[in-house]
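Every protein chain of the complex appears in place save one, which is left out.
Right, chain A next:
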Amino acid sequence: MSFKILRHSLNLFSKQLPALPVISNHINLQLVRALPHFVDKPTPGKDHKQYRRTVHFPEDGNYTIKPLDNTHLAGRDPVTGRVVAKGIGGGIKFKYHWIKYNRDGPEEGPPQEERVLQILKCGCRTADVALVGVGKELKYILATENMKAGDIIKTSKFIPRIPVRANEGDAYPLGALPVGTIVHNIEKYPGCNKHFVHAAGVFATILRKFDDRVVILMPNKREYALLEKCMATVGRLSNVEHSRTPIPSVHRWRELGNRPRSGLWQRKSGRHGRKIKKPPPMKLHGPPKQPEKPPLKLTINRVSKGGGTYINPL
């Protein structure tokens, strides 16, 4: 046990006991772990952050197709070290394929053509991964349902007057695609590094267009209104049977990195069972209006004249 002895209490453990008058009848010792220590733990699921693994990206930050090593987090937040997401731990350590979600293309002229070289499986995601080559560059993208080696896929950022008749795997801005198109890997707003719809077999549908926005129906049945310049890839993601394949044994469940969960089912708690409610209204996504300033953090620690720091218990 470690002890933190407050300045105003007697020091019982020194060799020479000070000849002081008795101030109090008890010694004010506090265990360090009994001191209040509030830690800000993040809420799991916020900003689509995952707590399964940290990927060891290369130090120079340059993109590479080499499968990357990673360390398991087991549901822990890497900053605080506390468990944030329950039920995660162990499992096979798969190598991570660094996917280029941003599909860059020319803003005018004919679309850029790329060739699909190989379709591979990635253990860190449910969808398949396609190795794609263009020019001198090789990169990974998410593979669509009917994609195979040898296909040519196109990318363009130009929005023509007449909507483009796009094939599976092509990437165009939302404004260039006709209503009813099935898309995935949709940008949140132009220039954002966050994309929607990545899981196996899922897709979003373009419902309607108004002003400079395009409304899409997400897999969770919500409607999002995104700017028409947001890039999206046409088609449904690969490995469609994933949601229909059951996990045959506990062993396989643990191999996937999931810890045992309690089978407790409470009849009247209101937690279990199907919920039927009206979907929330259409949400407009766009770039943040003002850059968010971090809040000012005030402290009441002060430096004493002697040179040490006095830590107020408050």
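Assorted remarks:
One rule holds in what follows: contacts are C-beta pairs under 8 Å (C-beta built on N, C-alpha and C of every residue); 3 or more make two chains touch, one makes a residue touch a chain; residues count from 1.
Keep this in mind: contacts and distances are computed from a predicted model.
The chain absent from the displayed complex carries the UniProt protein name "39S ribosomal protein L37, mitochondrial", chosen from "39S ribosomal protein L37, mitochondrial", "Smith-Magenis syndrome chromosome region, candidate 8a", "Gamma-secretase subunit Aph-1" or "Vacuolar protein-sorting-associated protein 36". Contact with the omitted chain, checked across A:Leu117, A:Cys192 or A:Met282, is made by A:Leu117.
Checked against the full complex, the one of A:Leu138, A:Val179, A:Ile247 or A:Leu284 touching the unshown chain is A:Leu138.
Here the missing chain is touched by one residue of A:Val55, A:Ile92, A:Ile247 or A:Leu284, and it is A:Ile92. Within the complete assembly, residues 1, 26-27, 29-31, 34, 36, 38, 64-67, 92, 95, 112-115, 117-118, 120, 131, 133-138, 152, 255, 293, 295-300, 313-314 of chain A touch the chain that is not shown.
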